[in-house]
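The complex appears here without one of its protein chains, the remainder shown in place.
Here the chain labels run A, B and C in written order, and each chain numbers its own residues starting at 1.
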Amino acid sequence: MDYINLISKLTYLIASVLFIIGIKMMGKTASARKGNFYSSVAMFLAVAVTLLDQRVLSFTEIFIAILIGSAIGAYAARKVEMTSMPEMVALLNGLGGGSSVLVALSEYIRINSEIHQDIDSITAVTVILSILIGAVTLTGSYIAFAKLKGIMKGGAITFRFQHALNLILFIVVLVASTLLVMEPQNEALMYVVLGVALLLGVLTVIPIGGADMPVVISLLNSYSGIAAGATGFVLNNQVLIITGALVGASGIILTQIMCKAMNRSLVNVLLGGFGQTGGASGGGSGKSDVVVKEVGVEEAAMIFDSASSVIIVPGYGMAVAQAQHIVREMMELLEKKNISVKFAIHPVAGRMPGHMNVLLAEANVPYDKLVEMEQINDEFSNCDVCLVIGANDVVNPAAKSNPGSPIYGMPVLNVEKARTVIVSKRGMAAGYAGIDNELFGYPNCLMLFGDAKATMTQVVSELKGA
Amino acid sequence: MDYINLISKLTYLIASVLFIIGIKMMGKTASARKGNFYSSVAMFLAVAVTLLDQRVLSFTEIFIAILIGSAIGAYAARKVEMTSMPEMVALLNGLGGGSSVLVALSEYIRINSEIHQDIDSITAVTVILSILIGAVTLTGSYIAFAKLKGIMKGGAITFRFQHALNLILFIVVLVASTLLVMEPQNEALMYVVLGVALLLGVLTVIPIGGADMPVVISLLNSYSGIAAGATGFVLNNQVLIITGALVGASGIILTQIMCKAMNRSLVNVLLGGFGQTGGASGGGSGKSDVVVKEVGVEEAAMIFDSASSVIIVPGYGMAVAQAQHIVREMMELLEKKNISVKFAIHPVAGRMPGHMNVLLAEANVPYDKLVEMEQINDEFSNCDVCLVIGANDVVNPAAKSNPGSPIYGMPVLNVEKARTVIVSKRGMAAGYAGIDNELFGYPNCLMLFGDAKATMTQVVSELKGA
Amino acid sequence: MDYESLIVLIYVLVLATFVGFELITKVPPTLHTPLMSGSNAISGITIVGAIVCSGADPGSFPLSKILGMVALMVASINVVGGYLVTDRMLKMFKKKK
Partner (left out) sequence: MDYESLIVLIYVLVLATFVGFELITKVPPTLHTPLMSGSNAISGITIVGAIVCSGADPGSFPLSKILGMVALMVASINVVGGYLVTDRMLKMFKKKK
């Protein structure tokens, strides 16, 4: 028996348990940070023991590679804006998929180049799976990144026979894979599979509108887990399989949650074209024919000042304007004046699940002030002022009343029940779903036009003066 | 590759998944029955495929053994009274442990008698574990059964040096096991381990009071799972390991829940002697010096009749008296008179977790009428009449007010907050914890002495007459 | 048994234990008694082991086979009795129509 091997197997086991415990602890706000730490310890253990076990000949190169990678990763993690989390996750996720592809490819080439070593069909299947899923994850994530970042046209990019083309490519991949399983030595076939998979990643994501990208990223995140799991089968390594399954499950569940909160099916999201109508009808501002009442900064400050309870509904616009800090300042000011302040968090406000929570936490808003939709929806009727800051779709009453609306059926916040609603946004532009919002024309609704951060800063200084 | 072997492995995999899904479905009242069914299908699959795979030579004997066993099991399952569930589980649980012992022993003898076959130490360890745990489960469950059934003195049986003796026996088992691992061929040692383990099962359970038996049974249930899991290691069979882990986890969690609800630690339960003080101070009735007010059947019926809301608190006495059916009848009568009726279910009312729920379900009380302690504890103050039927410890206010009480700290139902409390029990005897209950002397508390079933039958006929 | 396969079995054990804990902690008190008897029936899975033992070639080790047969009968009682009694209990849980 080989002791180093035994120790490394046991360490992998311990790492797996730590990963699971880490994920479990990520489920509670109080323990989440520790959970993330445990998970990183598990990763460290797995890496360390692999270095030991493989009796690597040339540590130098390996350390250099790891060092470069870690430095880039650490730099990016420190620099990224909290508002750019979706982009960051997309980037990293693509790297994960890429690494799966490279590992499987490298293993394939190695086995293939060893003389007299036959690739059995199980190994072939698992190698193909890792390469396929990894490649789709890789290019898909980068398209998603480009769309979020605005490098690429955010709307849905569609052309004729798009779905037909995808179908043909899919069949090509299937056929090539089958042939490859039967004749695993054929490297050319492997590159066909890789190439088409990369292309499929691009083509399946471009028709999806930029605003649906969070769903896509979450799904690709799940893919990257599945790819890691497949790599685990290639290398006969349980840690990879277990973590792959955890990540796969996490991605799929988050995807489901987002789709459900938007009242759309995953298929509907993936077939794409949703962002399109949005781009058309919501492009210019002021196009819609609702008549709205404007309110000035001073008047708004007075309204807040005389309220006894305020509910703040943040949305994507707050993230864009980076207005979370000034909002927190306003909250503190109001509380000093004995006005109760709560935040109503819609499950899909912003562009990622939990987006608003992260931003407000960044601004030091205590998390017990953030109330979820189901809990707070009945409280609007008892609230004096509701401040809608950069939110649009998540407060659109059409979701409740207009069966023709694309967001009909999506649960929304009942802000219109509040005595006064103040909406802070730059103009009359539509939100992500690209539809008008009749709320803005309601008698109890006042529009506070301007960039959220700028107007809120003024409101705060008015409040201080008062 | 051997196809039958492959098929059987896959079937085991499917069975494992079905077991897990079954347990998952057992977590919701609506799906629980289906879950139990799925689990039995999984068991059937596992059995069928094993019969196939092992290419058993003599099916006849096997079928006869299974038939006899199934017939006995089916008969017992049909005949057992719902109030005797704890005994039934104890019985079956012992059989499970016994079967683990027999399987491991049989496997051990087989390997041992095969010439030139060496028993490696891993196999030895797993065999010893199954035999040890199985044996303790076997005898422990039967002692628990005997105590519950009253065949054996229910109180704690203690003698001098009891714990010392157990400790010595435990060390003997440890030493014998270690020797056995080093010299697995030594059959005599194996029988020493078996014998001492059987003895330990008896000795560890006899000092525990009869009323603590549910905790013991639940713990032994967990053991029988662990024994099955160990057998899985002996036979290199994943289904056994998975189901063993599920059962093991279930037993341990239920044990914890019970201990927590009684505000005692598991160690405290296992060290025993708790029933003893009970036997002493709560033995005779009327011994305590609280002055109580009695109430007659007619008057009780009148009090119910003029109430507008009634909460019924069932306890172990209802199970003993089999009064659940007449209680349900009373509930229907009261509801016809537009009196709202709810049941308050304390987590450890009765003698098993969920005991009251099962009994009341048997009597056709819809389960949405059964309210858990946390939910209903604030409602007592708005309730006209609280009927405490055969419950004692779970309504003892000493748990809240008297730090010296053995049950101090155990959460109890706030029945004393009700306008009137009617307590149905036979005399002034104490409940399971063996302590007096000052509630009975409270000004708003009326005692309705007599067997619960008999008195309730009278109350119901009074109510019908009224 | 070699260490490699032992470790894989330990993986299975650890993961199954996690699954068990997560699933069981969700079971409401109402269902605790059925859960107890249901999981008790499941622990009768040793019946699989009993079949393996009693099915073996009879000639060479009769004692082993006899033990296997007894185990088989005993485990059958546990399995059948456990499932049926659990079903009987669960049948009684009905919502008011």
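Operating definition for what follows: a residue touches a chain if its C-beta (ideal position, glycine included) is under 8 Å from a C-beta of that chain, and two chains touch if they have at least 3 such contacts.
None of these values were measured; they are calculated from a predicted model.
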Check the options A:Ser177, A:Thr204 or A:Thr243 and report the residue that touches the missing chain.
A:Thr243
Give the residue, chosen from B:Gln162, B:Asn221 or B:Gln238, that touches the chain omitted from the document.
B:Gln238
Interface residues of chain A (partner: the chain not displayed):
19-20, 23-24, 26-27, 29-30, 32-33, 35-37, 39-40, 43, 46-47, 50-51, 54-58, 61-62, 65-70, 72-74, 76-78, 80, 82, 85, 88-89, 92-93, 95-96, 98-100, 102-107, 109-110, 113-114, 120, 122-123, 217-218, 221, 224-225, 227-229, 231-251, 253-254, 257, 345, 347, 352-355, 357-358, 361-362, 364, 366-370, 372
Considering the entire assembly, which residues of chain B contact the chain that has been omitted?
1, 6, 9-10, 13, 16-17, 20, 238, 242
Touch residues of chain C, complete complex, unshown partner
5, 8-9, 11-12, 15-16, 18-19, 22-23
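Assume only the chains that are shown with their structure count from here on.
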Counting only C-beta pairs in contact, which pair of chains has the most of them?
B-C
Distance between the CA centroids of chain A and chain C (whole Å) is 42
Give me the residue numbers in chain C that touch at least two other chains, ranges are fine.
3
Two or more other chains touching the same residue: where does that happen in chain A?
none
